[in-house]
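Just one protein chain is left out here, and the rest sit where they should.
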Amino acid sequence: MDHAKLALLASATIVAVLLGVAFLGPSGERVIVATTTSTADSGLMDYLKPYFEAECGTSLSWISLGSGQAVAVASRGDADVLLIHDREREEQFVSSGNGTLRVTVFYNDFIIVGPIGDPANASSRDAKVSMGSIANAGRSGAALFVSRGDNSGTHALEKRLWAALGIGELENLGWYKSAGSGMSATLRLASELGAYTLADRATFCRLKGSMGEALRLEVVCEGDPSLLNPYSVVLLNSSRYPKIRYEQAIDFLLFITSPEGQGLVGNFTVSGERVFFPIYGKTESIGLPPEDEAVAIIEALRTRGHVV
Amino acid sequence: MAYVALRSVRKRYSDKEILKGVSIDIQRGELISIVGPSGSGKTTLLRLIDGLDFPDSGEIFIDGIKLTMENAPKLRKKVGMVFQNPVLFDASVYDNVAFSLKFRGLPDDLIRQRVEAALNLVMLNDLAKRSALTLSGGEAQRVALARALVYDPELILLDEPTANLDPANVLIIEGALREANLQEKTVVLVTHNIFQAKRLANRVALLLEGEMVEVQETESFFNRPLDPRTRRFIDGDLVY
Partner (left out) sequence: MWCDSMGWIEIFLDGISEAFGLILSSDAEILGIAALSLKVSMIATLLGAAFGVPLGFLIASRSFYGRSLTIAVINTFMGIPPVVVGLAVYLLLSSSGPLGFLSILYTPQAMILAQTLLTFPVVCGLTVSSILALDQRLKETLQSLSAPKLWEAFILLRESRIGLITAVIAAFGAAISEVGAIMMVGGNILGYTRALTTAIMLYTNTGEFALAIALGIILLLLSFGVNLALTILQMRYRKKR
């Protein structure tokens, strides 16, 4: 056998082995949660991961995207379950038949933050008043507002607040900047530009914790009920997406709605502050409609004998 | 029939006709020298015989078989070619010469024997382990000759093998050619050096502007040329 053929054979063998290593590796049991940047960037998912894995024996993976993008990824069947905060989209997802069950699991609250010293005088208990001050200052060139601009739940809430003030065509306003980024990146951008933005408390605390005073932002509005931010788990329709890991998705749902899961969420702190508040089965307490039907289904699933 | 026979071979490259109907018979075992000024078509003639290129019209026979694009790879196995500026592989002198025997599937000890003999012929045994790319021009030309001789071809084609070489290298190469010719190999030596043709060849052919002017025994070629252009060429009156 001549050398060239031998070399060719050897190379072919190496390629085959490489392909084998690359593509035949065992990929184990896991569940992919499509979630928002706030749950991922705040560290909540990292915090829950070991508990969930110990409980269910399934690896917990998540893709952190804006809520809109998370829904889009799930609509293609590329995630097993959703954990997001955009009620309109969630309901649309379920009513279109892509999802089968939606339940609120916890909430956090949004805050309006702005440059140290609050040049726009936006400090207020009322989010509408605060946003109005920012817009006024913006028109006179004294303030900037940075929007997530990524179709996330945060972005959706922000647009609702502007709409309530009658402010539209935002992209054409000189003082309005669309970042097209996740929460942390948007906060850092606001800090650099000396701008106001709407943020979830969890991400803001986490970033404040890691960047300290290099994050030149302070809270100007908090505590307004319209700034409450409920997160839901949405189960996908397994007959529409037969390839998803449905059983593992249910495990995740049962875990996060269990007393243990709810307790973990409530105990999670960022820089010493609690940022997420469990609300499963008690949605009325923050002024949301009751979810008795969903709760009944989940509890039935739990007694059916799932791991959790 | 002659070992190599060309019949009215024409070859054109873009706008210039290089060979204008060349016919010649080359006998088995002879050492024939093709002389002529630069640009007369000598190199093209060799390339056509080696099947590296093909005539526009006319025919070439090797050992009675008509050379075609299809059988060129097969016929070429009996032909060794030494280019004017040979390219050696980035490997040792030994490996350069052994290469063509390796893919011919010869056993290792036979390869060693043959390579050593070929290197001996061009007096390069001492440099067997040297990287071929570090050789001088003359040494490189000798390696190229050994590389073409090692697989024992019946026909050897050489394109100006000693142009720009010093006398020592010229002597070694000419010696190796004589030796090859003594072993019944047919040798076609293209040169513009008529003294080299005179020293080595049995017969000499003059190629001028793509036409075969005259083919004769060496002695007659130089002493009794038939064509006045041959006379002017050997007298050095033909300016080129």
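For reference, chains read A and B in written order, and residue numbers begin at 1 within each chain.
Operating definition for what follows: a residue touches a chain if its C-beta (ideal position, glycine included) is under 8 Å from a C-beta of that chain, and two chains touch if they have at least 3 such contacts.
In this text, all values refer to a predicted model and were calculated from it rather than measured experimentally.
From the set A:8, A:142, A:164 or A:296, the residue in touch with the chain omitted from the display is A:8, counting the whole complex.
Contact with the omitted chain, checked across A:39, A:64 or A:130, is made by A:64.
Contact residues of chain B toward the unshown chain are 50, 52, 73, 76-77, 79-81, 83, 85-87, 89-91, 99-100, 102-103, 131, 133-134, 147-148, 151.
For chain A, the list of residues touching the undisplayed chain reads 2-5, 7-8, 11, 14-15, 18-19, 21-23, 25, 27, 30, 32, 41, 46, 49, 59, 61-64, 76-78, 181-182, 184-185, 188, 206-207, 210-216, 241, 243-244.
As a convention for this text, only the chains that are shown with their structure count from here on.
Per-chain CA centroids place chain A at a distance of 79 Å from chain B.
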